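Before we start, here is the structure in question, set down as structure tokens.
As you look at this complex, bear in mind that one protein chain is not there, while each of the others sits in place.
Showing chain A:
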């Protein structure tokens, strides 16, 4: 079969570092080709070479598209051939409407005057194609991330797309939105549009991909054909990391004690819409040495619940009782929550977790400065000792603790955030999507850290959208939907089906009945 795209012997250097070496990659017409690999394996670099972000001449090798060698000078050159890339970080303008976003670069019209009618009409057609039921005039800021992703795809379709590249399209989507997106890819395939899907989520990859190419350390390791029988996830993983992952989740013997942290009748309202109750009279409890998972779809209220507990960082009109080790505690400010023994590791470590321009050392000590600053004057050597200590304990890979956190990989950044919270010596840690955007190897390390924390007698709460992860590490899983807990399972009895059923059942019943 003739390939639509062939990348032959691509090599790319950055200031002495070899990011890609002799990568070969081919996409057939109308196929979904998944590109997988650990963070830093070179997936994004390869796609940047393909789309012309790194222009011809800055790399070695050849790109053949449609049977001709192409030398893209910039991204416009590749787009004009129908190679459209959708980046992981969405590139939409929040305060413009869907229609304006879709036609932001070249709106239909004459002499620079936009034909609004045409924009509206064409946007409607595009939205119908991607199955998004929103008015073209809706502002992008008012729709969820899942829908924004669809807008991005509609935007891609507004150009003549022949090869669609999606970089981690489902990283921030719920299972339901992810499934819809993948269905869309299959539909495009039926129309003859080829896709390159970059993803960490192997279950999705094996669901839709025709072929899977694995990159490791800037080299092509293998291309697996999914039509030659099912490709096992573990096989892909072992290719990605070059080691057989016997278990994706470390083993642990739980040693669970008495209750340590408890909230009762916890309610919170939306920060902007004060009549909208988002967290509905929730009761929740963690025991010493226990790992509790909170499962739920995007928008179920998990993050909102956690942040409303953590010093009222989210919402308004927050009510309810909180107890730590049987004593009532005051959670009205973040400082008080920390002092009460609570720590919250945010789902968005770049926006909410780290000072990206500061070094590892200053990030690690930030939440507990008094411990290194007797009399409010910082003992810099003590600080250095603390940071170096965590660097060793958490295996933060860096050339020194004076390295900027912004320059670390996702997994190492997450370890810095975890170090920061461990340094506050919390009794209970709430980890919100602790492994989002982290490669497989680092995930395993994070799980080990979580286990160690539980073994040290702390209560650990893990919020995650990846159900296998919750099933793999939790002693107990609570299911949240529409701001209330709708089901609870022990780690051994839980399964993806049971969790999904708990969520779906909730949708059919009235909120309070489901709790009974």
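Observations
Convention: a residue touches a chain if its C-beta (ideal position, glycine included) is under 8 Å from a C-beta of that chain, and two chains touch if they have at least 3 such contacts; residues count from 1.
Following the convention adopted for this analysis, contacts and distances are computed from a predicted model.
The chain absent from the displayed complex carries the UniProt protein name "Xylose transport system permease protein XylH", chosen from "Lactate utilization protein B", "Xylose transport system permease protein XylH", "NADH-quinone oxidoreductase subunit M" or "Succinate dehydrogenase cytochrome b556 subunit".
Residue A:311 is the one among A:311, A:341, A:411 or A:434 that touches the chain not shown. From the set A:75, A:145, A:318 or A:356, the residue in touch with the chain omitted from the display is A:356, counting the whole complex.
Where chain A meets the omitted chain, the residues involved are 310-311, 313, 333-335, 337-338, 344, 346, 351-358, 362, 366-367, 369-370, 373, 376-378, 380-381, 384-385, 388-389, 391-392, 399-400, 402, 420.
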